[in-house]
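Of the protein chains in this complex, one is absent; all others appear in place.
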Amino acid sequence: MADLIYNIAAIVALAGIVLSFARLILGPTIADRAVALDGMTIISISLIVFIAYYSNRVIYLDVAIVYGLISFVGIVAIARYLERGI
Amino acid sequence: MEMLGAIVTLAGSILLFLGALGILRMPDVYNRMQAGTKATTLGSILFLAGISIGHYECGCFGKIIIIILFVIFTNPISSNTLARAAHFAGIGLTKRSVKDDLKDDDIENRGEEK
Partner (left out) sequence: MISIIIIVLGIIMILAAFLAIRLKNLLSAIISAGVISLLASVIYLLLAAPDVAMTEAAIGSGLTTIIFIFTLKKIRKGDLDD
């Protein structure tokens, strides 16, 4: 029962990734696409932690830490470019 | 204990889904940013906490707590930087918004400089 609820939660989070990617396709400006990238990153971190516990390997959590760090730097670089001050 | 973790995880995933729906459906860059930051931050915190509650026998709360702290610290910073950059790049608000304090502050500061 609990495993079924975990799987449903992962599917719902995956649907969130799909909706954010729809905004990345549609988005009229660059800031829309950057916001969609930010949302996809946060949902992907949650999905990576789910995968780590799904396959019982603790080493996968390090990937989530690296992922969050690097994506933060990327978003800030895009924002600094938009502000023309990189 | 496992059931409690599963329910918390489901609540977090529903919040993540609602945040993504807000990113898709809101009319404006700034509204999208607000929906996509606050709901997503709380959703990811609940998701990670629920998984670490449900699998408590693993004994690796440390990395989960580090990831949660990292999300709490970096997500508002990146959203704030992006909103400020979008405002100064000239991306307008939606027509239904009634007030823009940052623009008024800019006009006042320029008046003082002149």
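By written order: A and B. Residues from 1 in each chain.
Keep this in mind: contacts are C-beta pairs under 8 Å (C-beta built on N, C-alpha and C of every residue); 3 or more make two chains touch, one makes a residue touch a chain.
Keep in mind that what you see is a predicted model, and the values were worked out from it rather than measured.
Visitor: Of the chains that are displayed, which are in contact with the missing one across the whole complex?
Guide: Touched by the chain not displayed, across the whole complex: A.
Visitor: Given the full complex, what residues of chain A touch the hidden partner chain?
Guide: On the side of chain A, residues 7, 10-11, 14, 17-18, 21, 24-25, 29-30, 33-34, 37, 40-41, 44, 47-48, 51, 54-55, 57, 59-60, 62-63, 66-67, 70-71, 73-74, 77-78, 81-82, 84, 86 touch the unshown chain.
As a working rule, only the chains that are shown with their structure count from here on.
Visitor: Once you find the CA centre of chain A and the CA centre of chain B, what distance in Å lies between them?
Guide: Taking the average C-alpha coordinate of chain A and of chain B, the gap between them is 12 Å.
Visitor: Please name which positions on chain A make contact with chain B in the complex.
Guide: Contact set of chain A toward chain B: 1-2, 5-6, 8-10, 12-13, 15-20, 22-23, 29-32, 34-36, 38-39, 42-43, 45-46, 49-50, 53, 58, 61-62, 64-65, 68-69, 72, 75-76, 78-80, 82-84.
Visitor: What part of chain B is in contact with chain A in the complex they form?
Guide: 2-3, 5-7, 9-10, 12-14, 16-17, 19-21, 23-24, 29, 32-33, 36-37, 40-41, 43-44, 47-48, 50-51, 54-55, 58, 60, 63-64, 66-67, 70-71, 74-75, 77-79, 81-82, 84-86, 88-89, 91
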